[in-house]
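Complex shown without one protein chain; remaining protein chains in place.
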Amino acid sequence: MNQLLVFILLFGIWKLMTWSNDLGSYIAGILSALFITLLYGKEFPYHPKHTFQIRRYIIFIKFLFVFLYQMIKANFVMAYRILSPGPPIKPGVVKISLRLKSPLGRLILANAITLAPGTFTLDITEDTLLIHWIYVGTTDPVEAEEMICGNLQSILKEVFE
Amino acid sequence: MIDLLFYVLMSIGLCFVFLGCVGLLRMPDVYCRLQASTKCVTLGTGSILLAALAKTGFSAIGMKALISLVFLFLNSPTSAHALAKAADISGIKFWEKPGDEKIYPAKPRPTVDSDIE
Amino acid sequence: MILLFSFLTLCVAMCVYRIFRGPRAADRMVGIDILGIIMIIFCVLLSLSTGSEWYMSIAIAWAIIGFVSTLTLAKFLEGRNLND
Partner (left out) sequence: MKKKGMSEIVQSVAKMVFPFIVLYGISLILYGHITPGGGFAGGVILTGGFVLLVLAFGTDYAFRILPVNVAKALDSIGALGFLAVALLGFTGGAFFYNFLPKGHIFHLWSSGTIIISNIMIGLKVVAALFIAIAVISKARLIRTKDGFQYKQSGERKR
């Protein structure tokens, strides 16, 4: 089941990549997608049980909008910090707790924090994230989580678990 | 309409790329440079790729722009994370504004020598 | 179009300045990473101005190679071997 989904995904990407419509392209796409599925299909991080639940996609689209808003805000904040004289920064490191278990969710949370305003992921362990913050507001873990990632973690927990 | 969208996205992207490079020059230490440049340059490049997608529509150029957009948004934060972790391990100190109090206790860092026999 | 290219050349000049000047090795690596992303923008602009799709394949290949090389440099900076 998992490998079938990987095959369909790879074939779709092949068609997008070559974007031609003759017979040879279809045959070569099917052969190469089959080859990669046999080579690496088991290791691909995918959640086959969650694939056909529409609710998760809707929540994920909501997550994308929240993330887009955060990213644009991040860029304007960063532009202000870059352009003002004597950059108004006070860098430091804070810890927040990490409750997600699925690897894909952890990956997306870490990358979203890297693109969120003023923060990026410095290190990741089992249950904590170590975050470099360019203007440290607080050092308390709970408040820091509220200020840095807002409700991103709970949304991702709904999507991937 | 499409032309207007194209020009707006392109100018936004170029402005942010330029800001990211200015941040690369102005920030005081490695971590702040990485923050400024990664965020601004990633959003700028994404905006320019979206402009290419809007200009050409469903064609080979647009689809390849879409693929490299997904690829860039997956990879650019990851390489920034790897660089920051490597700089932390190799023992580069955080910059502090002179006169500020220490905010955090420095975490124990393994030095480079401990990994090498 | 000339204006856009000269604008990007200015960005490349800033990155090159950081690569030459950077006080530690990590600063130079940040410069190299950003330079790789700016090259992708060059490819996209060339593709839009000439109208041929081949420059976009160069952009994807450049993105892949840039990612792998940045990871290699990071692992080297950590002071570890390739096998660790």
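Per-chain numbering from 1; labels A, B and C assigned in written order.
What we mean here is this: contacts are C-beta pairs under 8 Å (C-beta built on N, C-alpha and C of every residue); 3 or more make two chains touch, one makes a residue touch a chain.
Note that the coordinates shown come from a computational prediction; the quantities given were computed from them, not determined experimentally.
Asks: For the chain that does not appear here, which of the shown chains does it touch in the whole complex?
Replies: Spelled out, the missing chain touches these shown chains: A, B, C.
Asks: Going by the contact rule already stated, which one of A:A28, A:L64 or A:L83 would touch the omitted chain in the full complex?
Replies: Answering carefully, the residue with contact to the hidden chain is A:A28.
Asks: Can you say which of A:K90, A:R106 or A:K157 touches the chain missing from this structure?
Replies: Among A:K90, A:R106 or A:K157, only A:R106 touches the chain that is not shown.
Asks: Over the whole complex, note the residues of chain A touching the chain we left out.
Replies: 6, 10, 13-14, 17-18, 20, 22, 24-25, 28, 32-33, 35-36, 39-40, 43-45, 103-104, 106-107, 110-111, 121, 123-124
Asks: Applying the definition given at the start, please give the residues of chain B touching the unseen chain.
Replies: Chain B touches the chain not shown through residues 71, 74-75, 78, 81-82, 85, 113, 116-117.
Asks: Quickly run down the residues of chain C that touch the omitted chain.
Replies: Residue positions of chain C that touch the missing chain: 54, 57-58, 60-61, 64-65, 67-68, 71-72, 74-75, 79, 81-84.
Quick note on the criterion: only the chains that are shown with their structure count from here on.
Asks: For the protein chains shown, what form does their contact graph take: line, ring, star, complete or other?
Replies: Looks like a simple chain-to-chain line, open at both ends.
Asks: Could you name the chain whose Cα mean is nearest to the mean of all protein Cα atoms here?
Replies: Checking distances from each chain centre to the full centroid gives B.
Asks: What whole-Å value do you get for the distance between chain A and chain C if each is reduced to the mean of its CA atoms?
Replies: Each chain's C-alpha centroid was found; their separation is 22 Å.
Asks: Roughly how many whole angstrom separate the Cα centroids of chain A and chain B?
Replies: Spacing between the chain centres: roughly 15 Å.
Asks: Rounded to a whole Å, what is the gap between the Cα centroids of chain B and chain C?
Replies: Comparing mean C-alpha positions, chain C is 11 Å from chain B.
Asks: What are the residues of chain C that contact at least two other chains?
Replies: Within chain C, no residue contacts more than one other chain.
Asks: Can you pull out the residues of chain A that are in contact with at least two other chains?
Replies: Not one residue of chain A touches more than one other chain, so the list is empty.
Asks: What does chain B use to touch chain C in their complex?
Replies: 10, 13-14, 17-18, 20-22, 24-25, 30, 33-34, 37-38, 41-42, 44-45, 48-49, 52, 55-56, 59-61, 64-65, 67-68, 71-72, 75-76, 78-80, 82-83, 85-87, 89-90, 92, 112, 115-116
Asks: Could you please specify the touching residues of chain B with respect to chain A in the complex?
Replies: 16, 19, 22-23, 26-29, 31-32, 34-36, 38-40, 42-43, 59-60, 63-64, 66-67, 73-74, 77-78, 80-81, 84-85, 88, 94-97, 100, 103-104, 107
Asks: Can you tell me which positions in chain A touch chain B when the two form their complex?
Replies: Touching chain B from chain A are residues 13, 16-17, 19, 71-72, 74-75, 78-79, 81-83, 87, 89-94, 110-111, 114-115, 118-123, 130, 132, 134, 136, 139.
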